[in-house]
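One structure is given here, and the rest of the page talks about it.
Left out: one protein chain. Kept in place: all the others.
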């Protein structure tokens, strides 16, 4: 489907760009920068593929993804001084990518007949764990665990919604679009309203 | 076997509870807390399953483990103020879990005909590496490598003992119980007597 290809590419670009920016901030050299761009983009899908045993992992079989990430990193470096103005564009693609990758992970789980909680976990891992590996490599507590702005949470809620819609027998294309837009929309809202999960006080 | 099911559940609960407590101490939000509880519980077995190629990893196929961990995290959060009094209970289950998971890893290695050192390594990974991933995610040098109180060491010694008993032709149930109790006992002793491995001075 062309819509999904477009969103997939947009999501990959957004994740690669955000990784590149994080690497520049941390004074990495060019190689380190490329690794971080890479890992942010394909890290979540890689963990998913390893956990379900879909090996070799997919990006090894598709050089176009590799070239897309390299190109994104190069463009991001060149235009890094103007990237602040691009913040909104990045957030837009990042949130769309979040929806797409979460959907993708859920569907991979269904394809091998996993139970519902496992499918939702796979969706969340696919969408969020590239950023987790990025933060580990940059020696930080994963942002995801601290200032989530509902990053992972919308993936989980989106996953629950997916299985609710599955029971309603909606056409699959329509259902998929609803899930992506739901995750995208709630995430954008959470950023704008600065909504985040409560912490547990220590007592 | 019912005894093993009981210990397996006890170990999973103890590991999930200790992960939850570590997450509360680090100011994570609710999602981060659940991830840490999860990873502490099933991280070691996940690495083992990936290394030997037993994919999809087991917890993806068993939603009861997922629900057990979620429930444990919830209960731990609710009773966190009273958990200091529970310290001994936790240590008790944690040490039992250590024995059970180490035994489990060794047996997985034997099942695919690995050599003895590899089986012992798999046992140690299964028992200890959930905690290692937890510490990496929390941006700390794994406690395991510093103040081990013989955490990993008892798993290794227990593994050597397992293969010694294997030569003695003891009934397998009896042998398994000996190994679990051995690891459990030495670990409890090491905690009580504050025994730990020497460090190498730098000279």
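Should a chain be cited, it is by its letter among A and B, assigned in written order, with residues numbered from 1 in that chain.
Definition applied: a residue touches a chain if its C-beta (ideal position, glycine included) is under 8 Å from a C-beta of that chain, and two chains touch if they have at least 3 such contacts.
These numbers come from a predicted model, not from an experiment.
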Among B:9, B:68, B:144 or B:178, residue touching the chain not depicted: B:144
Interface with the unshown chain - residue positions in chain A: 23-33, 35-36, 46, 50, 53, 55-57, 59-63, 66-67, 77, 80-81, 136-139
Contact footprint on chain B, counting only the chain that is left out: 50-53, 55, 109, 112, 114-118, 121-122, 132, 136, 139-142, 144-148, 152-153, 156, 196-200, 202-203
